[in-house]
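Here the complex is missing a single protein chain, while all its other protein chains stay put.
For chain A:
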Amino acid sequence: MTQAEIKLCSLLLQEHFGEIVEKIGVHLIRTGSQPLRVIAHDTGTSLDQVKKALCVLVQHNLVSYQVHKRGVVEYEAQCSRVLRMLRYPRYIYTTKTLYSDTGELIVEELLLNGKLTMSAVVKKVADRLTETMEDGKTMDYAEVSNTFVRLADTHFVQRCPSVPTTENSDPGPPPPAPTLVINEKDMYLVPKLSLIGKGKRRRSSDEDAAGEPKAKRPKYTTDNKEANLDRFHQHFRDQAIVSAVANRMDQTSSEIVRTMLRMSEITTSSSAPFTQPLSSNEIFRSLPVGYNISKQVLDQYLTLLADDPLEFVGKSGDSGGGMYVINLHKALASLATATLESVVQERFGSRCARIFRLVLQKKHIEQKQVEDFAMIPAKEAKDMLYKMLSENFMSLQEIPKTPDHAPSRTFYLYTVNILSAARMLLHRCYKSIANLIERRQFETKENKRLLEKSQRVEAIIASMQATGAEEAQLQEIEEMITAPERQQLETLKRNVNKLDASEIQVDETIFLLESYIECTMKRQ
């Protein structure tokens, strides 16, 4: 784990869970898997506190455990899972666009609590929705359950691995830590709960346990559900591909690509390089209802997509009116390359971007040729090449003409290695987000006194309103905050929002780069 990643993880853990969890979490990330006593000893915290911290981390899937030989249980932190916490707002927003408020609250509850049983989720969400509805109306449990089932059907929510029920009970003492298993087929099953009730009045027909699954109860009712982050990532990836096609071609082509991706959602695994081949007839049948384009027009669009230099769509056969696949790996590579080009353009200027794209296309090229192809004067071209070389966007390949590698008799070729440039940029993104979070905390700390004062005033006003105070008294209390202070508060709020939004934007870049790196590593 790089230094930047560890710093970012520590900031995130501290913000979401507090000091003690942060200490334990960062220690585990730094040192790999360790048993309980060693953690307590190394961090200098009491055993009790370490146990509580580990409980929180395990509940949120940030730490996993394993039984080693001699019965020692070792805990290991998942650094990449901690970094996903940055993306929670994006997950929640996506569910809101797909499944409206109910879905949004379900996913929010699941993400905030790590794992929950279905009945607990349904109750909480129904209560929250009822609070926001008008007086007299309540949210029905059944509606929330329906949305939950739909989420599970499209794989956005999945069951957590649980303790396997053994046929004959173990005669010996139970193992120090259970090994959790989950059957592939059972991942998206939803228990058939008959929850009778509405929000605020609890009358569900089954009792639910706390978070821990117990081996004695039957599997169904106590199973925990968690949000399936991989599925969300697949959705984001599809969104990025569709918008790229919309930018390069037109709206109709992007709709066709969206249909193809939707049809392959469940059939293709998230790390496959190509989707399953889809015939043009199937695509025609699955187009959204509003689009009436004729079959020939659809065929023409498909041919255009397959011939486009972007190579997102490929033709794999002629049966069924033409079989088409989406080239996922190529799409991710193009998106990552476009990200790199965009960064080079913004940082160094559009002439530098021209040189960068030139080297990308030609793969290996000499300095003299760069000047000729890019039509940039020699001095400036040299300067820009060296700048990009020093920032590690490019590298040099030496080809000696003589065995003694004399510099005057060697060819020096410039080349771009996309994978290493992507990794370098990813590292920079992590550090940037850490900087943004630190700045946000600094701004909040600077104005702490003012924030506390405004909170006190609000509390006073609320209590006075509850006891029915007069308008004049309320006015007086409000004037305790002077106008410049009010403005300061406004500025603070605006700054914090801006920093927050910026974190989410940098996270989008992180997502593209990480998907590309993961996809490439799997192929090798």
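FYI, a residue touches a chain if its C-beta (ideal position, glycine included) is under 8 Å from a C-beta of that chain, and two chains touch if they have at least 3 such contacts; residues count from 1.
Basically, contacts and distances are computed from a predicted model.
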Checklist outcome for this item: Of "1-aminocyclopropane-1-carboxylate synthase 7", "DNA-directed RNA polymerase III subunit RPC6", "Phosphatidylinositol glycan anchor biosynthesis, class U" or "General transcription factor IIH, polypeptide 1", the UniProt protein name belonging to the chain not shown is "DNA-directed RNA polymerase III subunit RPC6"
Checklist outcome for this item: Among the options A:59, A:279 or A:495, the absent chain makes contact with A:495
Next on the checklist: For the chain not shown, which residue from A:47, A:338 or A:459 touches it across the whole complex?
Outcome noted: A:338
Checklist outcome for this item: Checked against the full complex, the residue among A:59, A:369, A:415 or A:432 that touches the missing chain is A:432
Checklist outcome for this item: Contacting the left-out chain: of A:105, A:244 or A:278, that is A:244
Item to check | Of A:36, A:98, A:464 or A:506, the one touching the omitted chain in the full complex | outcome: A:506
Item to check | Positions on chain A contacted by the hidden chain, ascending | outcome: 240, 243-244, 247-248, 250, 252-253, 297, 300-301, 303-304, 309-310, 334-335, 338-339, 341-343, 345-347, 350, 353-355, 357-358, 361, 373-378, 425, 428-429, 431-432, 434-436, 438-439, 442, 495, 498-499, 502, 504-509, 512
